[in-house]
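Omission of a single protein chain aside, the complex is shown with its protein chains in their original locations.
What follows is chain A.
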């Protein structure tokens, strides 16, 4: 504990006789330049995400499983990691059963230690929900949980994300205020704004650095 008390002691000493600066946070500066009419939010998010190699689709809230099946078939993918307990997981299973899809649905149903190698080597794609989107920066917001663990959106080479059009917010400030983030965050919260990329060699942009090589966003319109 000596390092702790030494550091804090030195800092307190240096601040002796001073008063803490007031909180002059001006939220206008981070909200006003980033406001859009509701109809323009989808377009803004879409164009920003497409600019960084994200594939964006927009379908009705009921038709999306067919689109997902089609996306897999076109890429010739043989499996898809999904969360069977979620609403979208159930819808997907139902569609797979009724239409007899060739690709296999996998579930993330045990701790990572029990299937790390299989997750890294055999899973070809994953599908997760999102808790919202951000128009200003073209971002998806994910709060991984037991059903859709953290690595689901990171390890498989193709990540499909479902985003409700009605849950796209103007900017990060509005989203975190509306969702009351300051009151409590999950163990891991994520903003995802495209497939993994790097420009570390000669500043040449290359996609698929360590995370997904492809990010596919399926925007769901109200039924």
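Assorted remarks:
Here is the rule we use: a residue touches a chain if its C-beta (ideal position, glycine included) is under 8 Å from a C-beta of that chain, and two chains touch if they have at least 3 such contacts; residues count from 1.
By our rule, contacts and distances are computed from a predicted model.
One chain of the complex is hidden; its UniProt record names it "Iron-sulfur cluster-binding protein", one of "ABC transporter permease", "Cytochrome c oxidase subunit 2", "Iron-sulfur cluster-binding protein" or "Isoquinoline 1-oxidoreductase beta subunit". Residue A:188 is the one among A:78, A:166 or A:188 that touches the chain missing from this view.
Among A:50, A:63, A:145 or A:221, only A:145 touches the chain that is left out of the view. Seen across the whole complex, the unshown chain contacts chain A at 1, 3-4, 6-8, 10-15, 18-27, 29-30, 33, 48, 52, 108-113, 116-117, 120, 136-139, 144-146, 149-151, 154, 171-173, 176-177, 181-182, 184-204, 206, 208-212.
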